[in-house]
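Of the protein chains in this complex, one is absent; all others appear in place.
Chains: A, B and C, in written order; residue numbering restarts at 1 for each.
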Amino acid sequence: MESKKRRGILERLNAGEVVVGDGGYVMQLERRGYVKAGHWTPEAAVEHPEAVRQLHREFLRAGANVIQTFTFYCSEDKLEISSNVKSITGAQINEAACDMAREVANEGDALVAGSVSKTPCYLKSHSEPEVKAIFKKQMDDFMKKNIDFFIVEFVDHVEEAVWAVEVLKTSGKPVGATLCISPHGDLDGVPPGECAVRLVKAGADIVGINCHLDPLTCVRTVKLMKAGLDKAGLKAHLMIQPLGFHTPECNLGGYTSLPEYPFAMETRAMTRWAIHKYAREAYNAGIRYIGGCCGFEAYHIRAIAEELAAERGFLPPASEKHGLWGAALDMHTKPWVRAKAGREYWENLLPASGRPYCPSMGPPGDDYEKQLES
Amino acid sequence: MESKKRRGILERLNAGEVVVGDGGYVMQLERRGYVKAGHWTPEAAVEHPEAVRQLHREFLRAGANVIQTFTFYCSEDKLEISSNVKSITGAQINEAACDMAREVANEGDALVAGSVSKTPCYLKSHSEPEVKAIFKKQMDDFMKKNIDFFIVEFVDHVEEAVWAVEVLKTSGKPVGATLCISPHGDLDGVPPGECAVRLVKAGADIVGINCHLDPLTCVRTVKLMKAGLDKAGLKAHLMIQPLGFHTPECNLGGYTSLPEYPFAMETRAMTRWAIHKYAREAYNAGIRYIGGCCGFEAYHIRAIAEELAAERGFLPPASEKHGLWGAALDMHTKPWVRAKAGREYWENLLPASGRPYCPSMGPPGDDYEKQLES
Amino acid sequence: MESKKRRGILERLNAGEVVVGDGGYVMQLERRGYVKAGHWTPEAAVEHPEAVRQLHREFLRAGANVIQTFTFYCSEDKLEISSNVKSITGAQINEAACDMAREVANEGDALVAGSVSKTPCYLKSHSEPEVKAIFKKQMDDFMKKNIDFFIVEFVDHVEEAVWAVEVLKTSGKPVGATLCISPHGDLDGVPPGECAVRLVKAGADIVGINCHLDPLTCVRTVKLMKAGLDKAGLKAHLMIQPLGFHTPECNLGGYTSLPEYPFAMETRAMTRWAIHKYAREAYNAGIRYIGGCCGFEAYHIRAIAEELAAERGFLPPASEKHGLWGAALDMHTKPWVRAKAGREYWENLLPASGRPYCPSMGPPGDDYEKQLES
Partner (left out) sequence: MESKKRRGILERLNAGEVVVGDGGYVMQLERRGYVKAGHWTPEAAVEHPEAVRQLHREFLRAGANVIQTFTFYCSEDKLEISSNVKSITGAQINEAACDMAREVANEGDALVAGSVSKTPCYLKSHSEPEVKAIFKKQMDDFMKKNIDFFIVEFVDHVEEAVWAVEVLKTSGKPVGATLCISPHGDLDGVPPGECAVRLVKAGADIVGINCHLDPLTCVRTVKLMKAGLDKAGLKAHLMIQPLGFHTPECNLGGYTSLPEYPFAMETRAMTRWAIHKYAREAYNAGIRYIGGCCGFEAYHIRAIAEELAAERGFLPPASEKHGLWGAALDMHTKPWVRAKAGREYWENLLPASGRPYCPSMGPPGDDYEKQLES
């Protein structure tokens, strides 16, 4: 077990293994009472470590091979603007987050990934040295704690992601880079294939997509990244950590352009059965680092691990408390509930919303944004 | 603060205070990986106390004045049939659950309620002495830990609930009794008003409804209970702990007759804004013990506490991380998100499901049950 | 054939035959360009007889045994308020309408029913002599043309319907009386059973429901009427001519309280297959005069006649151009269309609206009315 733990992210991916990522932190901790929506900053790592630790544990138990540090939006410039607890510094958060991630990762076969996200500085200054200095500062915090690898995530301009990769590669650690973009490309109009090429040329070992759009859309975007790499004769591992919400109407900007964002997303939440389908599609697309972002709770991660149990060779710990495909329902006292104890039932169910006054889809993203802005 | 903590459930209700209940445990812990659906038994109190403790804390932080012991389905006869971990006894669970509930309750101004639910023995034997012996055993476990009061819940035959109340009243502790029935009455056809009368005559200090149906339907049923009490010249406190799901199609049997039960309920989950409306309706109906059951997460409980903040005189701790009615969005970088920072927006939103191939409602409960049974 | 034509409405009903009614005129002729919505008056009988005649013919061809005169809202007091062509008198319309109805009825085995509807005078004056004088005038017009029987329809106060029946019975012709009320009763709160009793006591030979609500709701109301008659030891024939629209949200006032009324009702239109179900339910409830009102086009009437073909002993002429239950699709060139050539397919289809931005249901009637009035 000990030696297995020590195997790094690239060893695993190079060996063709499936790496299960963890789920989303900020939206789930908002619901639990530890993160403030609008701010979305991670002071809870310092204020309420037991809450963050428990969420890490749920993901580990659900099958995650990676615990990401709870450091979203944790650059100094972002905290200055957005933090809701001014007395806690970014360095404090980064440090506490690394310790907790390591503590939980060591409880199972998981690695710690230091997570770095987009900076306000990029849009404001567009200055490469300034932005890189911010990433450097975060990297230094993480390197003190010897995290296993880096993930750049939630960046919607490939140029900023390239800068982040260039900085983080100086650490000597592997770097994964995920953009939060649609199949149409990044916010400068760079198509996914070209984005992937730039990231790999900058040194990224793993490239892919996270957040902003639903799983199958994100799989589509990663496929476009792969096609771009193939055409350029480049190679990289692929990763994906999409939303756990149905977002068929979204445009470039993703779920922030939905009327329901962020406080009425419940009805869009995916079932575990939809995640089975996603995990299979992602695997079939050649993606081997498969996780989730906002909306992914522990049971969604467990669904990835259960769908790919044959490929991985084992079930996650939490499956002790889960009859696969609802099998445990066969001991229910009601016969019509027992009738649901199987894959065919759940795979074919089209769940009703229970909301006959609500539409299925919202207005197209761009229209909606314009309307609210005016 | 110390003296305030010591005030009992009846002192509070007699004083006209709003008591906020906690949310649902088994469905949430199923998602987190600690409870097995179909079984729904609470071995996690012994196996994974940190997970249960964290969920207690979330509810406390969200404003709950009561922490219910995590002892659902924890009678010996039910565990014999349903437990998924045979090596753990009911007594062990009851004991561990009481300790944890007390530990967390003491972190705030909360009471511990020992929770007792329906027994398979009732349907099987219909024997008053046998059923009462089972309740007596549970009561004894709880009394060793000196819980503050009892809640009988999730009972769908008023007769069984009456037996439970008669046993628990021998402890000298206050007793609340909630049935999981619809406005049409219990499974023997006894109307809600008559059910309430029988429970109060048996000694219940608080009566009401929990689980099985959505909040506004449950408010309707509690109103019928109150009308029955009024007509009989009886008085009791009223409580309510409904589902956190929209269930417009349900019949007598409640949400177990929905196609989505139990693994595809996501799309029916209520938003926090729907809970505001529920809390107000419940309050207006004269109900003063207001909580939730399956589907109620911490942020739903917080919504009750926020809606009734004026009546209670304070906000819950978790509101530090919540801009009331989305107020904190006014610092968002996107103008169309900032436009949502207020009550009017959220109160009027009809959330889309993002599922254009799915219906709004499922087939009427009875039809569906017949279909699956055949 | 000749003798068969001469058999009156009561002869047929007394013999236990199914009498198929015709469909709706004003909404269909509005779409065709001959009636003005809001006014809904029948000047087209004089202005564009060919258009009215063609619609009569479609219903006859679809199986109707009764052609109602196109005289909706054709009392002098209503025309004064609502007519959109002031130069045409009520007497002119009544006369032209009777001629056309007779002309078409004689092309098949159909009777002519003179149709009389509610008067503004009733609400304004509440004067029995004044209201009765209005009905008398219409009756005299119709008697000049020797129509076969009378139908009082679209009346929502049973008192007014009773007055109409009392007048029309003086003609010596049979009288049918249909109220446009919900299962909750008429606008004075008189329950359907009591309404039926009063109508029969006033002399009505046939009683029932028309317009305002969807077919299955109207069947429910007619059942309540029948129960009232049974309880009172009275007997009468039952008739029904409901909307051809799905109206699950309607309250007392019926479809006029829907947001879609009157210019966006398309999406609520019933399929022919839903009409099959209605015809069977109506028949099973003991109703033998089965037709339609607003929203019922010729193919809906044909569906009644096809569903009850075995009971009636024949198919309507238009079935020459209709493969029963879609049977004619078996000669389609596309295999997936051929696969639909049968009852099972159509009976089980849940048709999609093609409108993902629209809800399934509108706001409850009362709320909506209040909102628009304010």
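Keep this in mind: a residue touches a chain if its C-beta (ideal position, glycine included) is under 8 Å from a C-beta of that chain, and two chains touch if they have at least 3 such contacts.
Source: prediction; values computed, not measured.
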item	value
Options C:K36, C:K136, C:R220 or C:K277, residue touching the unrepresented chain	C:K36
Touch criterion as defined above, residue of A:G63, A:G228 or A:P359 at the omitted chain	A:P359
Residue touching the undisplayed chain, where the options are C:K169, C:R280 or C:H332	C:H332
Given C:L10, C:L234, C:A269 or C:A309, the one touching the chain that is not displayed	C:A269
Absent-chain interface as seen on subunit C, which is shown	30-39, 50-51, 54, 57-58, 61-62, 81-82, 84, 120, 214, 245-249, 253, 256-273, 297-299, 302, 317-318, 320-323, 326, 328-337, 339-341, 346, 349-362, 368-369, 371-373
Residues in subunit B touching the chain absent from view	356-363
Touching residues (missing chain, whole complex) on subunit A	350, 356, 359-361
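The working rule: only the chains that are shown with their structure count from here on.
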item	value
Furthest chain, CA centroid comparison against subunit C	A
Computed distance of Cα centres, subunit B from subunit A, in Å	32
Whole-Å gap between the CA centroids of subunit A and subunit C	59
Subunit B-subunit C separation of Cα centroids, rounded to whole Å	49
For subunit A, residues that touch 2 or more chains besides their own	356-362
